[in-house]
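Pasting a structure here, questions to come.
All protein chains but one are shown at their positions in the complex.
Labels run A and B following the written order; every chain starts at residue 1.
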Amino acid sequence: MAEKHLLEIKNLTIHYQTDYGTVHAVEGFNLEVGNGETLGLVGETGAGKTTTAFGIMQLLPEPAGKVVAGEIYFRGENLLGKSKTEMKKILGKQIAMIFQDPMTSLNPVMTVGAQIEEMIKLHEPGTKEEIKEKAKKMLEVVGIPAVRQDEYPHQFSGGMKQRVVIAIALSCNPMLLIADEPTTALDVTIQAQVLDLMKKLKDDFKTSMIMITHDLGVVAEICDKVAIMYGGKVVEYATKESLYTKPYHPYTVGLFNSIPDLDSEQDRLNVIDGLPPDPTDMPSGCSFHPRCPHKMPICSQKSPSKVVVGSEHHVYCYLYEQEGAL
Amino acid sequence: MLKYFARRILMLIPVILGVAFIVFFLLYITPGDPARIILGDQATEESVLQLREEMGLNDPFFVRFGKYAYNLVVNQDVGKSYVTKRPVWDEIMTVFPATLKLAGSSILLALLIGIPIGIISAIKQYSIFDNVTMLFALIGISMPVFWLGLLLILLFSVKLGWLPSSGYTTLNAMILPAVALGAQSIAIITRMTRSSMLEVIRMDYIRMARSKGQDENKVVFKHALGNALIPIITIAGLQFGRLLGGAVLTESIFSIPGIGRLMVESIKMRDFPVVQGGVLFVAISFSLVNLLVDLLYAYVDPRIKSQYK
Partner (left out) sequence: MNTVKQKKNKKKSIWLDVWRRLRKNKMAVGGLVIIILLFLTAIFADWIAPYSYESQDLLNMFQTPSFEHWFGTDEFGRDIFSRIVYGSRISLEVGFIAVGISLIIGGSIGAIAGYYGGRLENLLMRCMDVLLAIPEILLAIAIVAALGPSIANLMIAVGISSIPGYARLVRASVMSIREQEFIEAARAAGSSDFRIIVKHILPNCMAPIIVQATIGVAIAILTAAGLSFIGLGIQPPTPEWGSMLSGGRSYIRDYPHMTLFPGIAMMVTILALNLLGDGLRDALDPKLKN
């Protein structure tokens, strides 16, 4: 296993057992993230983005969620083979996570300072004063006055809370940061501020990042690579430039078309027909076929395999498997 | 914060007066002539009538209650027992330690057993341990305290002869009553701890703590328990308040001279001032316990604390 990539996920499959049946949240998921890269993981609600993130962090809700198959190589080592104790040393220190809703991701009965210090104490032991200093510094890095360290989360606004979460995540200088829709729960004006901050910090800290989002605007802003996820797997992967120049997968095309164009006169939004698939009852073959405008008979029979359509650009779709389709 | 609690204490006064009114009314319509009770069966009709006049028993209801309330608020005086002729306050203070001891040991038992078991049950949800615990908790809630008391006596006093079946002065004697009275509280606190922990443990900040690489024990005890405590404190406070005034049955079974037994005896003997004072005392202690619970909230939850400012 060459250490070409910081993170390499192979055939990851995650299922949830629920009262309503087995939920196929992630199914045969493949992805690579290079050193220093920022990858956008894009998809609709329920596509399995967050589950993938929890799978990497091994924070799936127990006992319902289980990794059924696959490997997750981080710096060449399979995380799924690690013991809990080994994982604890990696979590926070090497891989950190920012959660979707800042309103609920901070412990309401602990001061924000203490929550940052907790992270530092776990991975970079030092004297009390050193840890406290470091925590103060992190607060200032994210633009919060250090004097507010003794305040509780309820005394902060949503945007400020997300800044605190970012400070916690970055406090041990992780190699990989997984941000799960970090701006979705925020007001639009605050979104831009937080996004700018993340962009700056990821460069300052030289952190690789997986940015989970459903917003192609966010991707354009911050990402180098993009993976489009549908029905629990990646359907298209490309550099940002390549994807924005020419999206291949019908689903990706649909996503781009659904962005309202401010320049042209448009009465209605172009939406993708149909609903996201029911994860307890995934369509056979390519899971997008029931909604696909270019559906062919084979689409419902077999899952399409990877088709390379350009340098660092591949897609899983039968449209491009036939010779000459390009 | 001080101001808040001063206001709360002031607000207790109308509640106490309300309680006094209700009890006064109930005793007013209770059959039995106090003058006759005081003087005994041998007294002449004449002397009874005279005493009635002296005691103001012939006054209209509201005049009588007005006098009682005046004495209560201004002189903090709740009168004398018809039977022993001692001040009601002294009567209550004689029996209160036994009740406090009983209720205190029961609630202590409930917290020491209920919280740890509730936590384990929540962490191991749907395990055998959890299922067995929940079944026992349900049985505990459904067990009539007086029947449990009798069963305990039957087993540990009569059959095995390990523990005394009455009394309250020695530690040994306290075990059975405390278990009998506490069983329901143990069950309630176990269930509450479990459901409260289950609710908290699904929160994002718990996952966040785990994502830091934090030890699972610390996640449970520092992050989850800290947040789950509030409903547990509420229930524990309610239970303790209830135990203080509601130990009537347990006290009767184990022959413990506490407030509950004093109340029942006094009602049977129509010793109205003692009943009146006793209920007031229990209501005041109950309200104070509730106040204490609110104070504790502020201590555990910074969000509540900042509301009091």
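By definition in this document, contacts are C-beta pairs under 8 Å (C-beta built on N, C-alpha and C of every residue); 3 or more make two chains touch, one makes a residue touch a chain.
Only a predicted model underlies this, so the values are computations on that prediction, with no experimental measurement involved.
Within the full complex, the chain left out of the display is in contact with B. Of the listed positions B:Ala69, B:Ile141 or B:Ala173, the one in contact with the omitted chain in the full complex is B:Ile141. Contact with the omitted chain, checked across B:Leu100, B:Leu150, B:Met203 or B:Ile304, is made by B:Leu150. Hidden from this view is one chain, which touches chain B at 14-16, 18-19, 22-23, 26-27, 29-31, 125, 138-139, 141-147, 150-151, 153-154, 158, 195, 198-199, 241-242, 244-246, 248-249, 252-253, 260, 263-264, 267-268, 275, 279, 282-283, 286-287.
Just so it is clear, only the chains that are shown with their structure count from here on.
The residues of chain A lying in touch with chain B in their complex are 54, 57, 59, 61, 63, 84, 87-93, 96-97, 99-101, 104-110, 118-119, 122-123, 152, 154-155, 165, 168. Those residues of chain B that touch chain A in the complex are listed here as 126, 202-205, 207-216, 223, 226-227, 300-303, 306.
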